[in-house]
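Below is the structure I would like to discuss, written out as structure tokens.
The other protein chains are all here in position, but one chain of the complex has been omitted.
Note that the chains are named A and B in the order they appear, and that numbering of residues resets to 1 at the start of each chain.
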Amino acid sequence: MARVTVTGQDMYTLVERLYPLCRSITGDGVRATLDIVGEYLPLQVHEVPTGTQVLDWTVPQEWNIRDAYIADTTGNRVVDLAASSLHVLGYSVPVSRTMPLSELRKHLHTLPEHPGWVPYRTSYYKPDWGFCLAQETLDAMPDGDYEVRVDSTLADGHLTYAEHVVPGQVPDEVIVSCHVCHPSLANDNLAGIAVATFLARALAERTPYYTYRFLFAPGTIGAITWLARNKERVERVKHGLVLACAGDRGHLTYKQSRRGDAEIDRVMGHVLAASERPHRVTGFTPYGYDERQFCSPGFDLGVGSLTRTPYAGYPEYHTSADDLDFVSPEAMADTLAVCREAFAVLDRNRRYLNLSPYGEPQLGRRGLYDALGGRSDTKQAQMAMLWVLSLSDGEHSLLDVAERSGLPFDTVAGAADALHGAGLIKA
Amino acid sequence: MARVTVTGQDMYTLVERLYPLCRSITGDGVRATLDIVGEYLPLQVHEVPTGTQVLDWTVPQEWNIRDAYIADTTGNRVVDLAASSLHVLGYSVPVSRTMPLSELRKHLHTLPEHPGWVPYRTSYYKPDWGFCLAQETLDAMPDGDYEVRVDSTLADGHLTYAEHVVPGQVPDEVIVSCHVCHPSLANDNLAGIAVATFLARALAERTPYYTYRFLFAPGTIGAITWLARNKERVERVKHGLVLACAGDRGHLTYKQSRRGDAEIDRVMGHVLAASERPHRVTGFTPYGYDERQFCSPGFDLGVGSLTRTPYAGYPEYHTSADDLDFVSPEAMADTLAVCREAFAVLDRNRRYLNLSPYGEPQLGRRGLYDALGGRSDTKQAQMAMLWVLSLSDGEHSLLDVAERSGLPFDTVAGAADALHGAGLIKA
Partner (left out) sequence: MARVTVTGQDMYTLVERLYPLCRSITGDGVRATLDIVGEYLPLQVHEVPTGTQVLDWTVPQEWNIRDAYIADTTGNRVVDLAASSLHVLGYSVPVSRTMPLSELRKHLHTLPEHPGWVPYRTSYYKPDWGFCLAQETLDAMPDGDYEVRVDSTLADGHLTYAEHVVPGQVPDEVIVSCHVCHPSLANDNLAGIAVATFLARALAERTPYYTYRFLFAPGTIGAITWLARNKERVERVKHGLVLACAGDRGHLTYKQSRRGDAEIDRVMGHVLAASERPHRVTGFTPYGYDERQFCSPGFDLGVGSLTRTPYAGYPEYHTSADDLDFVSPEAMADTLAVCREAFAVLDRNRRYLNLSPYGEPQLGRRGLYDALGGRSDTKQAQMAMLWVLSLSDGEHSLLDVAERSGLPFDTVAGAADALHGAGLIKA
């Protein structure tokens, strides 16, 4: 318990450090983010040049911003990038003008229904500029001229993403992906980055069965770039999980892969149900996070998405209210714990073959069974052995055994280990 | 709305005109019926000679009737065909005798539980004669002699049925069938004839995708005759609907094809559910109307049956109480509307193939997507495009997309049109 709390606090600290940076799908905000994550985890950082063709897309120009503000005639900055990275429309082209509020208005984005909150808006693929601000701020701006300045550059450069690999016993891979392109939004997705980071560290404590590949990349174009550059590797990706919105106080939500019955879907469903946490499991939709790309019909990978409150499911979503108060160490620790439980199941889940399938093998003479007969309080471990023997026909996984028998997965996996040790089953 | 009401009245008028005719499975009553329908719709009328072998059956002799009555000793007609075509047992052989009531009774059919109603009875394949009358009428008949006369002929002739074809873009056919053999019964099946007639007219307003073949034929033997004479055409019949009991005030009932998962079953289920009308969907039974023949295991066509209150589901069924008051213009208009909606879905329902299946194609540069990112109120049309792209793997139809996404079929079909126009999917 204490250990989990400490990790929750560690993740929260990482979120705090990442929060002020002005991230976008390209640029130095992403690089600075990866630098900080790199303090926790060795990263392989990739820089992909502007103009590179990636699947149906092209890597865009790189965007960097130094300053952005709206100042009144007295020089007072009423909206200022320095106060929040949300204030500038993402990918704003440079501007330096004075204009009346009436003209400026069409470049201003507010949330009238939440007058104190600043929305998050971008215009990646259509050249535009703009500011996001609280409705209250706008309401307080008198008519008249304003100085408007966006000191940005949009130029050939690179798209940046990073990978971290936890080597496993087999080359088959599990991909864990999170997006690193959102500016000062704590739940979406700094909490996801933090959980992914500490999940990678936890998995490395002992060599896992699968090789786990962590991907820190900008949303959509980052996943598309990775897929375009790793088409041959994709065949090795057996399972995957997209992490996002990992830190709010709501219940966990697992969104299934497009297949709906992929092993990760079954594992996550089982672990969430067995944990007796309140949770939701939802079917795939072609919207949300980068599961959209991993599950596109050409790839159709077994990749689901784990969030707490899902995409667009809370009013603070994509607003300045998704701030450091909106996420908690406990929530992130809980998300991390479920990921670890799920991967522990995934890593041990095998199909075995009963090598003595005609009648029951005599477990007693192998020391696997109580000598005293007649008692009805047969132990779980013995029942688990009988179940594994019964269902190990090459068609059923240990997770199938656990679900059909109602026994805990750990007990079933332990029974399989004992039977394997006795030479009664083979993988 | 006004338009629907007018059509409802038009259908009601057709029912009124057809009501007095004495129809049976052969004879001039069928011909007169087809003459009237032919005023609304060009018909190809077929005459099939008595004795023709049709599948396991033989076309029977043709039955025609001029007069039929029971008169008391004063010459007063206590039962008279002229009053209702139901009064004579269908296919009654000629008789002209005087007999005591005690002997006559075994030729009389009544409904003691509904003493004011006249039942509908036939004896097509066993030579017999008889009268159907109200129990009240019978109760009022004093003992004694009665003159009994059935002036009918049962002789070699023809079985008559008609077809009307609405040519489509493809030769694949949808068959719409209704029975034209029942005498003065308004719901079963004059309403079905009326809805079929006006459905054919509506479909012809623009060239449909499928070729729609309307069949106006006597029940059982008519469908069997058509099947026997169209064995090679049957392969072209992809979907079908049997219309009956289309005008009573009860809810709609769709009875599935024998397959249970034929496309027509899915389309009708979807349209009825999406319309939020109260309705019922029932499984196939080998009884009811001519779906029995179309769904016999050798053909096993995807043919369902649409009724309002189904076969034998109302006390007025097969009695004189199934009269002009029992059906309404509004009910027929409602049945027609659902048929039109269903065929609109059927006609647009395709399986597409995503031509850019690796990752999402960039919809934005094709003008198919909002430029401004970050907003969570993504429009239905855009969601529909993502769903169509996601599921267009050759396995899923647009109806699958609509059901899985929860989006209206129209929206999904519109999205498919847009994607097809942009070259992103192919049929």
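The rule is simple: contacts are C-beta pairs under 8 Å (C-beta built on N, C-alpha and C of every residue); 3 or more make two chains touch, one makes a residue touch a chain.
The shown structure was predicted, so the numbers you read here are calculated from the model rather than taken from an experiment.
Q: With the missing chain put back, one of B:Lys106, B:Lys126 or B:Arg206 would touch it. Which one?
A: Missing-chain contact among the listed residues: B:Lys126.
Q: Given the contact definition stated above, which residue among B:Arg258, B:Arg348 or B:His396 touches the chain not shown here?
A: B:Arg258
Q: For the chain not shown, which residue from A:Leu133, A:Leu190 or A:Leu391 touches it across the whole complex?
A: Considering the complete complex, A:Leu391 is the one touching the chain left out.
Q: Among A:Lys106, A:Arg206 or A:Arg365, choose the residue that contacts the chain missing from this document, as touch is defined above.
A: A:Arg365
Q: Would you mind spotting which of B:His318, B:Arg348 or B:His396 touches the chain that isn't drawn?
A: Only one of B:His318, B:Arg348 or B:His396 touches the chain omitted from view, namely B:His318.
Q: List every residue of chain B that touches the chain not included in the displayed model.
A: Residues 55-57, 90, 119-126, 128, 220, 223-224, 227-228, 231, 258, 283-287, 292-293, 295-300, 311-312, 317-318 of chain B touch the chain absent from view.
Q: Which chain A residues would touch the chain omitted from the figure, given the whole complex?
A: Counting over the whole complex, chain A touches the hidden chain at residues 354, 356-362, 364-365, 371-376, 378, 383, 386-387, 389-393, 404-405.
Quick note on the criterion: only the chains that are shown with their structure count from here on.
Q: What's the rotation, in steps of 5°, that superposes chain A's Cα atoms on chain B?
A: 120
Q: How many angstrom lie between the centres of chain A and chain B, each centre taken as the mean Cα position?
A: 55
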